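Only one protein chain is missing from this complex, and each of the others stays in its spot.
Take a look at chain A:
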Amino acid sequence: MRMNRVLQSVAVTSALALTLTACGGGEGGGENEATSGVVTAHNTEPQNGLIPSDTSEVGGGRVVEQIFQGLYSYAADSSLQEELAESVESEDNQTWTIKIKEGHTFSDGSEVTAHSFVDAWNYAADSDNAQKGSYFFEGFAGYSESDENGADELSGLTVVDDYTFTVELQQPESDFPLRLGYSAYMPLPEVAFEDMEAFGQAPVSNGPYVLAEDGWQHETQISLVPNEDYEGPREPANDGILFKIYDSYDSAYNDLLSDNLDVLDEMPPSALENYESDLEGRSVSQPYAGNATMVIPGYNENFQGEAGQLRRQAISMAFDRQQIIDQIFMGTKEVATEFTAPVLNGFSAEIPGNEVLEYNPEKAKELWDQANEISPWPEGEVLLYTSNTDGAGNKEYIEAITNQLRENLGIQAELDAKATFKEMRELANTDALPGISRAGWVGDYPSLYNFLGPLYGTGASSNDGRYSNPDFDAKLDEGLQAASVEEAATIFNEAQEILFEDLPVLPLWYQAKQAGWSTQVDNVELGWDGKVLYHQITKG
(Lines give C-alpha, C1' and ligand atoms only; values in the text may rest on other atoms or scores of the structure.)
Protein backbone atom coordinates (compact mmCIF):
# COMPACT_ATOMS: atom_id res chain seq x y z
CA MET A 1 0.00 0.00 0.00
CA ARG A 2 2.73 2.42 1.02
CA MET A 3 4.78 1.63 -2.05
CA ASN A 4 1.78 2.38 -4.22
CA ARG A 5 1.62 5.87 -2.87
CA VAL A 6 5.23 6.53 -3.67
CA LEU A 7 4.64 5.20 -7.15
CA GLN A 8 1.53 7.32 -7.38
CA SER A 9 3.44 10.45 -6.57
CA VAL A 10 6.11 9.62 -9.11
CA ALA A 11 3.40 9.02 -11.67
CA VAL A 12 1.76 12.35 -10.94
CA THR A 13 5.07 14.20 -11.22
CA SER A 14 5.94 12.58 -14.51
CA ALA A 15 2.43 13.14 -15.82
CA LEU A 16 2.80 16.82 -15.04
CA ALA A 17 6.15 16.85 -16.73
CA LEU A 18 4.76 15.15 -19.81
CA THR A 19 1.85 17.56 -20.02
CA LEU A 20 4.23 20.51 -19.88
CA THR A 21 6.35 19.04 -22.62
CA ALA A 22 3.43 18.03 -24.75
CA CYS A 23 2.41 21.68 -25.06
CA GLY A 24 5.46 22.20 -27.16
CA GLY A 25 5.35 19.08 -29.27
CA GLY A 26 5.05 20.54 -32.74
CA GLU A 27 7.41 23.45 -32.20
CA GLY A 28 10.67 23.75 -34.09
CA GLY A 29 11.28 23.96 -37.81
CA GLY A 30 13.57 26.40 -39.50
CA GLU A 31 15.98 26.17 -42.36
CA ASN A 32 18.90 23.84 -42.28
CA GLU A 33 21.75 26.04 -41.12
CA ALA A 34 24.35 23.91 -42.78
CA THR A 35 22.99 24.73 -46.24
CA SER A 36 26.10 25.69 -48.13
CA GLY A 37 26.36 29.25 -49.29
CA VAL A 38 24.13 30.70 -46.58
CA VAL A 39 26.18 32.90 -44.28
CA THR A 40 25.29 32.72 -40.59
CA ALA A 41 25.77 35.99 -38.74
CA HIS A 42 25.38 37.18 -35.19
CA ASN A 43 22.49 39.46 -34.31
CA THR A 44 20.41 40.60 -31.37
CA GLU A 45 16.63 40.50 -31.28
CA PRO A 46 15.22 43.59 -33.05
CA GLN A 47 13.43 45.83 -30.58
CA ASN A 48 10.79 46.92 -33.07
CA GLY A 49 9.04 45.66 -36.13
CA LEU A 50 11.22 45.75 -39.26
CA ILE A 51 10.00 49.16 -40.36
CA PRO A 52 12.85 51.38 -41.63
CA SER A 53 11.68 54.56 -39.93
CA ASP A 54 10.97 52.79 -36.63
CA THR A 55 14.30 51.00 -36.33
CA SER A 56 16.87 52.90 -34.34
CA GLU A 57 18.99 50.12 -32.82
CA VAL A 58 21.50 47.79 -34.44
CA GLY A 59 19.58 44.52 -34.01
CA GLY A 60 16.84 45.64 -36.35
CA GLY A 61 19.03 48.04 -38.32
CA ARG A 62 21.25 45.25 -39.65
CA VAL A 63 18.24 43.49 -41.13
CA VAL A 64 16.43 46.55 -42.44
CA GLU A 65 19.52 47.67 -44.36
CA GLN A 66 19.75 44.32 -46.12
CA ILE A 67 16.11 44.04 -47.10
CA PHE A 68 15.43 47.60 -48.24
CA GLN A 69 16.85 49.64 -51.09
CA GLY A 70 16.78 53.40 -50.78
CA LEU A 71 18.15 56.18 -52.94
CA TYR A 72 21.76 55.51 -51.97
CA SER A 73 23.83 53.16 -49.88
CA TYR A 74 27.26 53.72 -48.38
CA ALA A 75 30.39 52.10 -49.76
CA ALA A 76 33.04 50.87 -47.33
CA ASP A 77 34.86 54.22 -47.52
CA SER A 78 31.63 56.10 -46.67
CA SER A 79 31.16 57.44 -50.20
CA LEU A 80 27.64 57.38 -51.66
CA GLN A 81 26.77 54.68 -54.17
CA GLU A 82 23.62 54.97 -56.25
CA GLU A 83 20.79 52.56 -55.56
CA LEU A 84 17.45 53.92 -56.76
CA ALA A 85 18.64 57.51 -57.20
CA GLU A 86 18.80 58.68 -60.79
CA SER A 87 19.72 62.18 -59.64
CA VAL A 88 19.46 64.35 -56.52
CA GLU A 89 19.94 67.99 -57.40
CA SER A 90 19.48 71.44 -55.98
CA GLU A 91 20.43 74.97 -56.89
CA ASP A 92 20.15 76.52 -53.46
CA ASN A 93 20.74 73.50 -51.12
CA GLN A 94 17.19 74.04 -49.91
CA THR A 95 14.85 72.68 -52.55
CA TRP A 96 15.98 69.31 -53.84
CA THR A 97 14.66 67.50 -56.90
CA ILE A 98 14.95 63.75 -56.64
CA LYS A 99 14.59 61.49 -59.68
CA ILE A 100 14.41 57.73 -59.19
CA LYS A 101 15.18 54.90 -61.57
CA GLU A 102 12.25 53.34 -63.40
CA GLY A 103 11.21 49.71 -63.41
CA HIS A 104 12.16 48.61 -59.90
CA THR A 105 9.69 46.59 -57.87
CA PHE A 106 8.95 45.46 -54.33
CA SER A 107 8.79 41.75 -53.60
CA ASP A 108 4.98 41.80 -54.00
CA GLY A 109 5.39 42.99 -57.58
CA SER A 110 4.29 46.58 -57.04
CA GLU A 111 6.47 49.24 -58.57
CA VAL A 112 8.75 51.58 -56.62
CA THR A 113 7.58 55.10 -57.49
CA ALA A 114 7.95 58.59 -56.14
CA HIS A 115 4.84 57.84 -54.06
CA SER A 116 6.64 54.96 -52.31
CA PHE A 117 9.12 57.50 -50.96
CA VAL A 118 6.79 60.39 -50.24
CA ASP A 119 4.18 58.23 -48.48
CA ALA A 120 6.82 56.49 -46.37
CA TRP A 121 8.41 59.80 -45.37
CA ASN A 122 5.08 61.39 -44.51
CA TYR A 123 4.22 58.37 -42.40
CA ALA A 124 7.58 58.51 -40.61
CA ALA A 125 7.29 62.22 -39.82
CA ASP A 126 3.75 62.08 -38.44
CA SER A 127 4.07 61.94 -34.64
CA ASP A 128 0.79 60.00 -34.40
CA ASN A 129 2.68 57.03 -35.78
CA ALA A 130 5.33 57.32 -33.06
CA GLN A 131 8.20 56.33 -35.33
CA LYS A 132 11.55 56.40 -33.55
CA GLY A 133 13.24 57.76 -36.67
CA SER A 134 10.88 60.69 -37.04
CA TYR A 135 13.62 63.15 -36.10
CA PHE A 136 15.25 62.53 -39.45
CA PHE A 137 12.49 64.67 -40.94
CA GLU A 138 12.85 67.60 -38.54
CA GLY A 139 14.60 69.68 -41.17
CA PHE A 140 11.81 69.22 -43.76
CA ALA A 141 9.46 72.09 -44.43
CA GLY A 142 6.16 71.55 -42.66
CA TYR A 143 7.50 69.24 -39.96
CA SER A 144 6.43 71.44 -37.08
CA GLU A 145 3.41 73.04 -38.66
CA SER A 146 0.64 71.20 -36.88
CA ASP A 147 0.06 68.38 -34.48
CA GLU A 148 2.71 69.74 -32.06
CA ASN A 149 5.73 68.16 -33.72
CA GLY A 150 5.19 66.30 -36.93
CA ALA A 151 2.46 67.23 -39.36
CA ASP A 152 0.24 64.55 -40.94
CA GLU A 153 1.72 65.46 -44.28
CA LEU A 154 4.92 67.37 -44.84
CA SER A 155 4.29 70.46 -46.94
CA GLY A 156 7.89 70.17 -48.09
CA LEU A 157 7.26 66.94 -50.03
CA THR A 158 5.74 67.13 -53.49
CA VAL A 159 5.26 64.41 -56.06
CA VAL A 160 6.04 65.78 -59.52
CA ASP A 161 5.48 62.64 -61.56
CA ASP A 162 5.76 58.89 -60.98
CA TYR A 163 9.52 59.02 -60.81
CA THR A 164 10.22 62.53 -59.58
CA PHE A 165 9.55 64.33 -56.32
CA THR A 166 10.86 67.42 -54.58
CA VAL A 167 11.94 68.05 -51.02
CA GLU A 168 11.87 71.52 -49.54
CA LEU A 169 13.95 72.00 -46.41
CA GLN A 170 13.47 74.62 -43.70
CA GLN A 171 17.00 75.85 -44.29
CA PRO A 172 19.76 75.03 -46.78
CA GLU A 173 21.64 71.78 -46.11
CA SER A 174 24.68 71.26 -48.27
CA ASP A 175 25.11 67.67 -47.06
CA PHE A 176 21.48 66.65 -47.62
CA PRO A 177 22.29 63.92 -50.19
CA LEU A 178 24.68 62.29 -47.69
CA ARG A 179 21.69 61.60 -45.44
CA LEU A 180 19.77 59.66 -48.02
CA GLY A 181 21.58 56.36 -47.56
CA TYR A 182 20.23 56.06 -44.04
CA SER A 183 17.47 53.52 -43.46
CA ALA A 184 14.91 56.04 -42.21
CA TYR A 185 14.68 57.30 -45.81
CA MET A 186 13.80 53.94 -47.39
CA PRO A 187 10.60 53.65 -49.49
CA LEU A 188 7.62 51.54 -48.44
CA PRO A 189 5.16 49.62 -50.64
CA GLU A 190 1.48 50.53 -50.54
CA VAL A 191 0.58 47.37 -48.65
CA ALA A 192 2.57 48.61 -45.64
CA PHE A 193 0.09 51.37 -44.87
CA GLU A 194 -2.83 48.96 -44.58
CA ASP A 195 -1.49 47.41 -41.38
CA MET A 196 1.94 48.71 -40.37
CA GLU A 197 2.18 46.43 -37.35
CA ALA A 198 1.69 43.27 -39.38
CA PHE A 199 4.00 44.66 -42.06
CA GLY A 200 6.76 45.08 -39.46
CA GLN A 201 6.65 41.37 -38.69
CA ALA A 202 6.95 40.27 -42.33
CA PRO A 203 7.89 43.23 -44.53
CA VAL A 204 7.48 43.33 -48.29
CA SER A 205 10.71 44.94 -49.46
CA ASN A 206 13.08 45.70 -52.32
CA GLY A 207 16.64 45.25 -51.02
CA PRO A 208 19.45 42.91 -52.06
CA TYR A 209 17.76 40.36 -49.78
CA VAL A 210 14.19 39.74 -48.74
CA LEU A 211 12.84 38.04 -45.67
CA ALA A 212 12.31 34.31 -46.22
CA GLU A 213 8.84 32.94 -45.65
CA ASP A 214 8.28 32.88 -41.86
CA GLY A 215 11.81 34.24 -41.81
CA TRP A 216 11.64 36.01 -38.48
CA GLN A 217 11.52 33.47 -35.68
CA HIS A 218 11.62 35.73 -32.66
CA GLU A 219 14.51 35.32 -30.22
CA THR A 220 15.90 32.60 -32.50
CA GLN A 221 16.78 33.62 -36.04
CA ILE A 222 16.02 35.84 -39.01
CA SER A 223 16.46 34.25 -42.39
CA LEU A 224 17.12 36.34 -45.50
CA VAL A 225 17.23 35.09 -49.08
CA PRO A 226 18.67 36.93 -52.11
CA ASN A 227 16.16 39.09 -53.97
CA GLU A 228 16.10 37.95 -57.62
CA ASP A 229 14.72 41.30 -58.78
CA TYR A 230 17.34 43.45 -57.07
CA GLU A 231 19.52 45.62 -59.27
CA GLY A 232 22.17 47.73 -57.64
CA PRO A 233 25.67 47.91 -56.22
CA ARG A 234 25.02 45.44 -53.40
CA GLU A 235 24.41 42.31 -55.49
CA PRO A 236 24.62 39.33 -53.02
CA ALA A 237 27.67 37.11 -53.45
CA ASN A 238 26.19 34.40 -51.20
CA ASP A 239 23.01 32.32 -51.02
CA GLY A 240 21.49 34.23 -48.15
CA ILE A 241 22.08 35.40 -44.61
CA LEU A 242 20.85 33.63 -41.52
CA PHE A 243 20.98 36.01 -38.58
CA LYS A 244 21.21 33.95 -35.40
CA ILE A 245 19.95 35.79 -32.37
CA TYR A 246 22.08 35.68 -29.25
CA ASP A 247 21.72 36.98 -25.71
CA SER A 248 25.39 36.77 -24.90
CA TYR A 249 28.48 37.62 -26.94
CA ASP A 250 30.43 34.98 -25.05
CA SER A 251 28.34 32.13 -26.38
CA ALA A 252 28.39 33.62 -29.86
CA TYR A 253 32.18 33.76 -29.63
CA ASN A 254 32.34 30.08 -28.70
CA ASP A 255 30.12 29.34 -31.70
CA LEU A 256 32.52 31.28 -33.90
CA LEU A 257 35.52 29.35 -32.59
CA SER A 258 33.85 26.06 -33.49
CA ASP A 259 32.64 27.23 -36.94
CA ASN A 260 29.06 27.10 -35.78
CA LEU A 261 28.73 30.80 -36.64
CA ASP A 262 30.29 32.56 -39.64
CA VAL A 263 30.40 36.23 -38.69
CA LEU A 264 30.57 37.88 -35.27
CA ASP A 265 30.74 41.68 -35.43
CA GLU A 266 31.46 42.44 -31.82
CA MET A 267 33.93 40.72 -29.52
CA PRO A 268 32.92 39.97 -25.92
CA PRO A 269 35.12 41.88 -23.44
CA SER A 270 36.55 38.56 -22.23
CA ALA A 271 37.95 37.84 -25.71
CA LEU A 272 39.49 41.25 -26.45
CA GLU A 273 42.90 40.17 -25.27
CA ASN A 274 43.26 37.04 -27.36
CA TYR A 275 40.77 37.06 -30.22
CA GLU A 276 43.52 37.82 -32.72
CA SER A 277 45.50 34.69 -31.84
CA ASP A 278 42.34 32.57 -31.42
CA LEU A 279 41.16 33.43 -34.90
CA GLU A 280 44.49 33.41 -36.75
CA GLY A 281 44.02 36.08 -39.39
CA ARG A 282 40.25 35.82 -39.41
CA SER A 283 39.60 39.04 -37.56
CA VAL A 284 39.67 42.79 -38.09
CA SER A 285 39.78 45.82 -35.82
CA GLN A 286 38.78 49.03 -37.50
CA PRO A 287 37.67 52.51 -36.42
CA TYR A 288 34.12 53.48 -37.31
CA ALA A 289 32.07 56.64 -37.19
CA GLY A 290 31.54 56.73 -33.46
CA ASN A 291 33.10 58.51 -30.53
CA ALA A 292 32.91 58.69 -26.75
CA THR A 293 32.76 61.96 -24.85
CA MET A 294 32.04 63.27 -21.39
CA VAL A 295 29.33 65.90 -21.16
CA ILE A 296 29.65 68.77 -18.69
CA PRO A 297 26.18 70.30 -18.54
CA GLY A 298 25.96 74.04 -19.08
CA TYR A 299 23.41 74.24 -16.28
CA ASN A 300 25.97 73.16 -13.67
CA GLU A 301 26.98 76.32 -11.80
CA ASN A 302 30.52 75.13 -11.06
CA PHE A 303 31.24 75.02 -14.78
CA GLN A 304 29.85 78.39 -15.81
CA GLY A 305 31.70 81.59 -16.61
CA GLU A 306 35.45 82.02 -16.72
CA ALA A 307 36.11 79.73 -13.74
CA GLY A 308 33.99 77.07 -15.39
CA GLN A 309 35.95 77.29 -18.59
CA LEU A 310 39.25 76.86 -16.72
CA ARG A 311 37.81 73.87 -14.89
CA ARG A 312 36.71 72.21 -18.14
CA GLN A 313 40.22 72.58 -19.53
CA ALA A 314 41.76 71.35 -16.28
CA ILE A 315 39.66 68.19 -16.26
CA SER A 316 40.43 67.51 -19.89
CA MET A 317 44.17 67.58 -19.25
CA ALA A 318 44.10 65.77 -15.92
CA PHE A 319 43.76 62.21 -17.18
CA ASP A 320 45.69 60.06 -19.60
CA ARG A 321 43.42 58.86 -22.40
CA GLN A 322 45.96 56.56 -24.02
CA GLN A 323 46.74 54.80 -20.76
CA ILE A 324 43.05 54.11 -20.12
CA ILE A 325 42.57 52.78 -23.66
CA ASP A 326 45.55 50.46 -23.27
CA GLN A 327 44.71 49.17 -19.82
CA ILE A 328 40.95 48.89 -19.95
CA PHE A 329 40.11 48.49 -23.63
CA MET A 330 43.22 46.53 -24.64
CA GLY A 331 44.19 49.23 -27.08
CA THR A 332 41.04 48.78 -29.18
CA LYS A 333 40.19 52.49 -29.35
CA GLU A 334 41.94 55.57 -30.66
CA VAL A 335 42.54 58.80 -28.70
CA ALA A 336 40.25 61.60 -29.91
CA THR A 337 41.75 64.71 -31.46
CA GLU A 338 38.46 66.51 -32.20
CA PHE A 339 34.68 66.13 -31.95
CA THR A 340 33.74 63.98 -34.97
CA ALA A 341 35.29 60.75 -36.28
CA PRO A 342 38.34 59.98 -38.44
CA VAL A 343 36.51 57.87 -41.04
CA LEU A 344 34.53 60.89 -42.29
CA ASN A 345 35.40 62.89 -45.35
CA GLY A 346 36.74 66.27 -44.27
CA PHE A 347 38.11 65.00 -40.95
CA SER A 348 41.12 66.91 -39.65
CA ALA A 349 43.32 65.99 -36.67
CA GLU A 350 44.94 69.43 -36.71
CA ILE A 351 42.21 71.66 -35.38
CA PRO A 352 43.62 74.65 -33.45
CA GLY A 353 42.92 74.40 -29.75
CA ASN A 354 43.01 70.62 -29.57
CA GLU A 355 46.03 70.65 -27.26
CA VAL A 356 43.53 70.62 -24.36
CA LEU A 357 43.11 66.93 -25.10
CA GLU A 358 46.71 66.16 -24.23
CA TYR A 359 47.62 64.74 -20.84
CA ASN A 360 49.32 67.44 -18.78
CA PRO A 361 48.73 67.04 -15.03
CA GLU A 362 50.85 70.04 -13.96
CA LYS A 363 49.03 72.43 -16.28
CA ALA A 364 45.72 70.90 -15.22
CA LYS A 365 46.37 71.54 -11.55
CA GLU A 366 47.46 75.09 -12.35
CA LEU A 367 44.24 75.79 -14.28
CA TRP A 368 42.12 74.26 -11.54
CA ASP A 369 43.76 76.48 -8.91
CA GLN A 370 43.26 79.54 -11.11
CA ALA A 371 39.58 78.69 -11.37
CA ASN A 372 39.35 78.42 -7.61
CA GLU A 373 40.79 81.89 -7.22
CA ILE A 374 38.00 83.33 -9.33
CA SER A 375 35.26 81.30 -7.69
CA PRO A 376 36.11 78.57 -5.20
CA TRP A 377 34.87 75.03 -5.68
CA PRO A 378 32.15 74.47 -3.03
CA GLU A 379 33.55 73.02 0.20
CA GLY A 380 33.16 69.25 0.36
CA GLU A 381 31.39 68.95 -3.00
CA VAL A 382 32.06 65.73 -4.88
CA LEU A 383 32.41 65.86 -8.66
CA LEU A 384 30.00 63.17 -9.87
CA TYR A 385 30.40 61.28 -13.14
CA THR A 386 27.08 59.72 -14.10
CA SER A 387 27.03 56.56 -16.14
CA ASN A 388 24.99 53.46 -16.65
CA THR A 389 26.98 50.42 -15.63
CA ASP A 390 25.17 47.89 -17.82
CA GLY A 391 27.50 48.54 -20.75
CA ALA A 392 30.84 46.73 -20.94
CA GLY A 393 33.79 48.70 -19.58
CA ASN A 394 31.83 51.82 -18.55
CA LYS A 395 32.36 51.34 -14.84
CA GLU A 396 36.05 50.50 -15.23
CA TYR A 397 37.04 53.43 -17.41
CA ILE A 398 35.11 55.99 -15.41
CA GLU A 399 36.67 54.78 -12.19
CA ALA A 400 40.08 55.13 -13.85
CA ILE A 401 39.28 58.71 -14.91
CA THR A 402 37.92 59.73 -11.53
CA ASN A 403 40.99 58.21 -9.85
CA GLN A 404 43.25 60.34 -11.97
CA LEU A 405 41.13 63.45 -11.35
CA ARG A 406 41.41 62.88 -7.61
CA GLU A 407 45.13 62.41 -7.82
CA ASN A 408 46.02 65.18 -10.26
CA LEU A 409 43.56 67.87 -9.22
CA GLY A 410 43.29 67.08 -5.53
CA ILE A 411 39.49 66.96 -5.66
CA GLN A 412 36.80 64.48 -4.76
CA ALA A 413 35.49 62.75 -7.88
CA GLU A 414 33.31 59.65 -8.02
CA LEU A 415 31.36 57.43 -10.37
CA ASP A 416 27.64 58.07 -9.98
CA ALA A 417 26.47 54.63 -11.10
CA LYS A 418 23.05 54.07 -12.64
CA ALA A 419 22.01 50.47 -13.13
CA THR A 420 20.41 50.98 -16.51
CA PHE A 421 20.85 53.12 -19.59
CA LYS A 422 17.27 54.38 -19.32
CA GLU A 423 17.88 55.78 -15.85
CA MET A 424 20.80 57.81 -17.16
CA ARG A 425 18.81 58.98 -20.20
CA GLU A 426 16.02 60.15 -17.92
CA LEU A 427 18.43 62.36 -15.98
CA ALA A 428 19.84 63.79 -19.19
CA ASN A 429 16.42 64.42 -20.72
CA THR A 430 15.15 66.25 -17.65
CA ASP A 431 18.27 68.43 -17.18
CA ALA A 432 19.01 66.68 -13.90
CA LEU A 433 22.59 65.49 -14.41
CA PRO A 434 24.43 66.13 -11.15
CA GLY A 435 27.85 66.54 -12.74
CA ILE A 436 29.63 64.98 -15.68
CA SER A 437 27.83 62.41 -17.81
CA ARG A 438 29.02 59.63 -20.09
CA ALA A 439 28.05 60.17 -23.70
CA GLY A 440 28.93 59.19 -27.20
CA TRP A 441 27.62 59.42 -30.73
CA VAL A 442 27.43 57.06 -33.64
CA GLY A 443 26.97 58.75 -36.99
CA ASP A 444 23.65 58.26 -38.77
CA TYR A 445 25.21 59.30 -42.03
CA PRO A 446 28.82 60.09 -42.96
CA SER A 447 28.93 63.84 -42.52
CA LEU A 448 30.81 66.06 -40.09
CA TYR A 449 27.60 68.02 -39.57
CA ASN A 450 25.87 64.95 -38.17
CA PHE A 451 28.43 64.96 -35.32
CA LEU A 452 28.01 68.67 -34.60
CA GLY A 453 24.54 69.99 -35.40
CA PRO A 454 22.35 67.54 -33.44
CA LEU A 455 24.75 67.63 -30.45
CA TYR A 456 25.90 71.21 -29.95
CA GLY A 457 23.49 73.40 -31.89
CA THR A 458 21.32 75.64 -29.69
CA GLY A 459 18.23 73.67 -28.69
CA ALA A 460 19.28 70.68 -30.80
CA SER A 461 17.69 67.33 -30.12
CA SER A 462 20.71 65.55 -28.60
CA ASN A 463 22.29 68.51 -26.88
CA ASP A 464 22.44 66.93 -23.41
CA GLY A 465 24.66 69.66 -21.98
CA ARG A 466 22.29 72.43 -23.21
CA TYR A 467 25.23 74.12 -24.88
CA SER A 468 24.48 77.33 -26.72
CA ASN A 469 26.82 79.68 -28.55
CA PRO A 470 25.53 81.98 -31.31
CA ASP A 471 28.93 82.05 -33.03
CA PHE A 472 28.93 78.28 -33.27
CA ASP A 473 25.35 78.22 -34.59
CA ALA A 474 26.32 80.81 -37.22
CA LYS A 475 29.24 78.64 -38.37
CA LEU A 476 26.95 75.64 -38.71
CA ASP A 477 24.51 77.64 -40.84
CA GLU A 478 27.34 78.86 -42.99
CA GLY A 479 28.54 75.30 -43.53
CA LEU A 480 25.05 74.13 -44.47
CA GLN A 481 24.85 76.80 -47.16
CA ALA A 482 28.24 76.00 -48.63
CA ALA A 483 28.39 75.22 -52.32
CA SER A 484 30.04 71.85 -51.93
CA VAL A 485 30.54 69.13 -49.34
CA GLU A 486 34.29 69.87 -49.26
CA GLU A 487 33.79 73.55 -48.64
CA ALA A 488 31.25 72.71 -45.95
CA ALA A 489 33.79 70.46 -44.20
CA THR A 490 36.29 73.32 -43.92
CA ILE A 491 33.67 75.49 -42.29
CA PHE A 492 32.54 72.74 -39.92
CA ASN A 493 36.13 72.31 -38.79
CA GLU A 494 36.25 76.03 -38.06
CA ALA A 495 33.14 75.54 -35.96
CA GLN A 496 35.06 72.93 -33.98
CA GLU A 497 37.61 75.59 -32.97
CA ILE A 498 34.80 77.28 -31.06
CA LEU A 499 33.99 73.98 -29.37
CA PHE A 500 37.60 73.65 -28.26
CA GLU A 501 37.34 77.06 -26.54
CA ASP A 502 34.05 76.30 -24.82
CA LEU A 503 34.48 72.54 -24.24
CA PRO A 504 30.77 71.68 -23.85
CA VAL A 505 31.96 68.09 -23.86
CA LEU A 506 35.40 66.54 -23.53
CA PRO A 507 36.21 64.18 -26.42
CA LEU A 508 37.69 60.91 -25.14
CA TRP A 509 38.29 58.47 -27.97
CA TYR A 510 37.06 57.13 -31.30
CA GLN A 511 35.36 53.78 -31.30
CA ALA A 512 36.67 50.83 -33.22
CA LYS A 513 34.86 47.67 -34.15
CA GLN A 514 36.31 44.19 -33.80
CA ALA A 515 34.88 41.46 -35.97
CA GLY A 516 35.82 37.87 -36.56
CA TRP A 517 34.77 35.17 -39.02
CA SER A 518 34.81 31.40 -39.39
CA THR A 519 36.98 29.25 -41.65
CA GLN A 520 33.98 28.83 -44.00
CA VAL A 521 33.72 32.40 -45.29
CA ASP A 522 35.81 35.02 -47.08
CA ASN A 523 35.57 38.70 -48.02
CA VAL A 524 34.38 39.97 -44.67
CA GLU A 525 34.73 43.75 -44.60
CA LEU A 526 33.38 46.47 -42.33
CA GLY A 527 31.77 49.67 -43.54
CA TRP A 528 32.32 53.24 -42.35
CA ASP A 529 29.72 52.68 -39.63
CA GLY A 530 31.34 49.47 -38.36
CA LYS A 531 28.61 47.33 -39.89
CA VAL A 532 29.56 44.22 -41.82
CA LEU A 533 29.03 44.43 -45.60
CA TYR A 534 27.07 41.21 -45.59
CA HIS A 535 26.24 41.07 -49.28
CA GLN A 536 29.87 40.63 -50.38
CA ILE A 537 30.70 37.70 -48.08
CA THR A 538 31.37 34.46 -49.95
CA LYS A 539 30.94 30.99 -48.52
CA GLY A 540 31.92 27.52 -49.65
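Here, a contact is a pair of C-beta atoms (placed from the backbone, for glycine too) under 8 Å apart; a residue touches a chain by one contact, two chains touch by 3 or more; residues count from 1.
Convention: contacts and distances are computed from a predicted model.
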Hidden subunit of the complex - UniProt protein name among "Oligopeptide transport system permease protein", "PTS sugar transporter subunit IIB", "Protein-export membrane protein SecF" or "PadR family transcriptional regulator": "Oligopeptide transport system permease protein"
Candidates A:V160, A:I374 or A:A419 - the one touching the absent chain: A:A419
Touch with the omitted chain, as defined above, among A:E82, A:E111, A:E138 or A:E190: A:E138
Candidates A:E197, A:E213, A:E280 or A:E350 - the one touching the absent chain: A:E197
Which residue of A:Q81, A:T105, A:T166 or A:N260 touches the chain not shown here: A:N260
Sites on chain A contacted by the missing partner chain, in the whole complex: 2-3, 5-6, 8-10, 12-13, 16-18, 20-21, 23-25, 27-30, 33, 44-49, 56-57, 127-132, 134-135, 138, 147-150, 197, 200-201, 217-221, 244-248, 250-252, 254-255, 257-258, 260, 390, 419-423, 425-426, 429, 439-440, 444, 454, 460-462
